[in-house]
Structures are given as structure tokens and as C-alpha cells.
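Every protein chain except one is present and positioned as in the full complex.
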Amino acid sequence: MYVVLGTAAAIAVAAVLGMFAFLAYFALPLFTADGFARMIDWTWRPADGSFGILPMVVGSLGLSALAMAVAFPVAVAVCAFAFGIGPRQPARIVMTIVNLMTGIPTIVYAFAAAIILPPLLRAGFEGGTGFSLLGAALVLAVLVLPTIVLVIDSNWQGLMAATRHTTAALGMNPTQHVLGVMIPASRAGLLAAFVLGFGRALGDTMVALMLSGNVPLVPESPIDSVRALTAHISLVMSLEVGGPGYQSAFAAGFILLLTTSAISIAVRNMGRRGSSGA
Amino acid sequence: MRRVAEILLVITSWVSSLGVVAVVVALVAFLVYRSASVLDLQLFFGDVAWPDAVFGGARVLHGIWPAIAGTLILIAASSAVAIPLGIAAGVFISEYASGRFRATITFLVDVLAGTPSIIMGLFGFSMILLLRQTIAPDAGTGLLVAAVCLALLVLPYMIRATQNALEGLPAEMRLLGASMGMSHSQSVLRILIPAASRGILSGAVLSLGRAAEDTAVIMLTGAVATAGGRGPQSLTDKFEALPFKIFVIAAEHNTAEELSVGFASALVLLVLTASLFSLTFILQRSLERLWKA
Partner (left out) sequence: MRWNHRSVYAFMGAFILAFGLSGLAGCATETTEEAPVSQEESVADITSSLDAFAGLEGDLDIAGGTAHIPVMEALAADIMSANDAIAITVAGGGSGVGVQQIGEGLVEIGNSGRELKDDEIAKYPGLELHAWAIDGVTAIVHPDNPVQELTADQVKAIFAGEITDWSEVGGNSGAINVYAREEGSGTGETFIEKGLGNGDVSERAVIVTSNGAMKTSVAADAAAIGFMSIGGVDDSVAAVSYDNVEPTNENALNGSYVVTRKLYSVTQGTPEGLTAVFLEYLMGENGVTYIEDAGYIPTYAR
């Protein structure tokens, strides 16, 4: 029994480590000679021998940041609604729908949005193709919303139980309770929700690929097109194996992995602090 | 000032909640509306009689059945890897591992859970190239690679669900086995795992849903636009899958009717994953209720 389970756990661990080692092995050529310097550049023009992926780093961060700027306040507001501000039955319905949202495939959002959004954005904003930072970020916001809401929700459930009677006794209404107690007391949980949502937005491929326009430039306005690291990987995997364009997929993958791993570490530390504080 | 903040919060919370509901309702309504003209058996099977396609292996060259069959076989194959492995690893972490080791594995599982799915695809594709150059010159992209990479994607959900289900059991239950003279392994096998089975099952269903919806992994590891009118016939076959089909139609549609087929495929995929996720949700709720009662 122990052996079987241990083997399974070992295989799972080996799979994870193996995958990382493998990607590191493929990214290795980047760190030799001028490989890395070549990728760390602001120009992506393969025809002229420029293979810089920094615009995609900015694109990914910009997309995730804008998506979170929309999704996070909405998620907190939805939780506030569910934890006292909204009437009981509507609150229940809203949370059920948020739960169901986790079951809506990314490709479904991306497809519907790719048909609906660009024409609307073209009509609404002067200039631009509609395939833009703003359009992709809005869809990403919807995509990551349930993640954020559910993390906050699980954090608030215990807090709610622990504080409800006290604040009620103090004569606070539900709004005052959320604003004065829940939000300030759950800073670590909110931060964890933010970081997890950010990571989810950063890791998405299909919305970025189908809605952002894939332009390898640093955006100057929200209606500019951008290219995300994830979309970049899928776009350059078609180039000849071993060439610098193809290699840039591994550089992009490496940067993504480092970022998402850092996010996992951060959330873990927050969880620790949060649980010892609560 | 505080009063203003309160009013603002009340307004935003109402607006946000209604907005979220509106987005979901609008999405579903849009899909139903745009696909209504093509939603019939012909959408799925073209001119082929459905029992012939489903049971007789008849080719469906104008219909989404091959993509549905591909998706079903794909999630079955990836689950065949991820579910047993995930349950076993979850039980090990929860019941046998301790201290630093346990913290390390849990951390790795978290990292894996946060890894973008395109990375799994990148991994699968370059691993195949490496295998071809080294020990397996005949290796190719196809069902097996896609299933393994998808298994990596859903493995953390499976491990976590198992871990949570076991760790959420009442403490008395752990004493039960010992009090009956069982060894730890006997107690895990006979008492704890059966007691946690509903939680484990919810993890398995969630994994199925995640595997069904992913596009980024399969687009690099063996999904194709058309695959001969059937689901994959062997582990090395390239395959059609619903999410990839939708992606292809989104880019390639020539006529309004093809676009409608895309929306219909999206609706079918949505119904499939929404059912799987709802089932997860119901299992988890019933579990909570079970131990609270």
C-alpha cells in the first residue's frame, strides 16, 4: 500500500520536476552566447533578425493588470453582495451563477467575444481594429472573476461566522460590517485572491490569441493591439525547430513559469501569514 | 465620508452582481440564439443515421460528431492517467507524507496548478521532437501525447480534491480503524478512502471538465481540423476535439451557416462542461452537508 501510493506520489512529483527540467533544458541554449541578450530586446522583427520578446512581456502584464483592474473590484463587490448587502435569495442566485461560470470553457468566451467585441470597440473608439488590449482584458476579466470570487468567498466564510454577532451587537448594518470589518480583516485573503486571479489571467492563451490582435509592440493606449507571451508561444511554434524564433517560445515559457511559480510561492506565504493571524 | 463609502459599496455591489448575471445570461442566450438555426441531428451527424455513427463507426464527414467523440475519448484517456495517479498521490500526501516532504510536494502541486496550459502543450510538443531524435523515432503527436499533457494539467485538481476530502474527515474517523485493531493502511483503505469517496469523486468530475475545455494543450499536441469522420481509433491517431473545432471555425468560417455551427459547437461544449462542473459542485455541497449533519 505504502509502496504503491509512494510510487504514485513519486511519479506525480517526477512529472512536475521532469517537465520543469525539460523546459529548462530546452531553454538552456538561450543562456549561452548572445541567445538571451537577443531575446531581451524591444523589437520583434524576425525578417530583420530581431527576436526581442520584451513587448510580449509588457503585453502579458498589461493584459493581466487591466483585466484585474476590472475584475477585482467587481469580485469584491459581488462578495459584498453575497455577504450581507444583497437580499438572501438574490445573493444565493448570484453565487450559484459565479460557480457555474467556472464551468464555462475559455474557448466559448473567446469565440463569442471575438465575434461580438471587435466591431463594438471599433464603433465605440476612434481608430484601432477592435482587436485590442482593452477587448482582451475585458474578456479576461470575466474569465478570472469566478476564481477571485471563490477565493474571497472561502476566506470570508470563516471571518463572517467569527464576526457577525459582534458587529450585530455593535449595531452595525451589513454594509458597515463588510466595509468596516470584512475587507480590512481579510487583507491577506484579498491579496491572495488578487494574485491568483492575476496568475490565471497571465496564463490564458485563447482569449489573448483571439482578441488582442497579436501585435508585438508595447501598447500606448488601451485600444492598441498587443501580443501576450502565451499567444506568442502558439504563434512561433510553427517556425523551424531550433531557430531563434522557435527558441523564443521557450524564453517566453520560461518567463511565464518563473512568474506563475513566484505567484504560487507568494500565495503560499500569504496563506501562512493569513492562517496564523486569523 | 464613511457614509459615502457605504452608499458607493451598496451601489457597486448591486451593479456588479447584476452585471455578472447579465453577462452569463447574455452569453448563453447569444449562443442559443445564434445556433438555433442549425441545432438538430444533422449538426451532429450530417446525413449519417446516428446509431451508425455512434455504434457502427460510420464516417461523419459533415457534422460535429467526430469532434464530440474526440473530446470524450480524450477526456477518458487523460482521466485514465490523471485520476488514479492523482488519487494515489493525494492519499499518500495526506496520510503518509509528513513534515518537510509533505510541504514540498504540496508546493509542487500548487506550482503545477498555476502553470499556464500552453506550457503543457509546449512541453508535449518538444518532448515528442526529442523522443523522435532519440529513443522513439516513430513517436508523433496524437491522442496519447495530448492525453498525457492534459493529465498533467488536471493532476493538481485531482490531488488537491483527494487531499481535501481526506483531511476534511472528522477526527473520530481516524481513531475508528485503530480502535478496531486495523493497521494504518487497512484503515486508510477500508475506512478513510470510502468515507472521502464523494469528495474524491467531485475532484474526478472537475478534472474531466477541465480536460474537456482546454484548447491550448491540444492545439500543439495533435488536434486537427478534420480527422476522417470518426473519433481517434488508436492512441497515436490525431483527433478532432470540440474546443479546437470551435477555434478553427472562429478563424475559418466561410458562411453564416458555418459560423452557426461554431456557436452550436460552443453550446454543446458549454452544456458538457457546465454539467460536469455542476455535478462537482453538487457533490461538494452534499459532502459538506453530510459531515455537518
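We call the chains A and B, going by the order they appear; numbering starts again at 1 in every chain.
Rule of thumb we're sticking to: a contact is a pair of C-beta atoms (placed from the backbone, for glycine too) under 8 Å apart; a residue touches a chain by one contact, two chains touch by 3 or more.
Everything numeric here is computed off the predicted structure, so don't read it as measured data.
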Chains in view touching the one left out: A, B
Sole residue of B:Phe123, B:Tyr157 or B:Phe281 that reaches the chain not shown, by the stated touch rule: B:Phe281
From B:Thr104, B:Ser183 or B:Gln233, residue that would touch the chain that is not displayed: B:Gln233
Touch criterion as defined above, residue of B:Ala26, B:Leu61, B:Ala76 or B:Ala178 at the omitted chain: B:Leu61
Chain not shown: contacting residue from B:Leu9, B:Val23, B:Ile105 or B:Ile128: B:Ile128
Interface with the unshown chain - residue positions in chain A: 44-47, 82-83, 91-93, 95-97, 99-100, 118-119, 122, 126-131, 153, 156-157, 160, 213-217, 225, 227, 235-236, 238-243, 245
In chain B, positions touching the absent partner: 28, 32, 35-43, 46-47, 59, 61-62, 128-129, 132, 137, 140-141, 223-230, 233, 237-238, 248, 251-254, 267, 270-271, 274-275, 278, 281-282, 285-286
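Everything that follows uses one rule, which is that only the chains that are shown with their structure count from here on.
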Residues of chain B touching chain A in the complex: 2, 5-6, 9-10, 12-17, 19-21, 23-24, 27, 30-31, 84-86, 88-89, 91-93, 95-97, 105, 107-123, 125-127, 129-130, 152, 155, 159, 185, 188-189, 209, 212-216, 219-220, 243, 246-247, 249-250, 259, 262-263, 266, 269-270, 273-278, 281
Residues of chain A that touch chain B when the two form their complex: 1-2, 4-9, 11-13, 15-17, 19, 22-23, 26, 73-74, 77-78, 80-82, 85-86, 90-91, 93-94, 97-112, 114-116, 142, 145, 175-176, 178-179, 196, 199, 202-206, 210, 230, 233-234, 237, 241, 249-250, 253, 256-257, 260-261, 263-265, 267-268
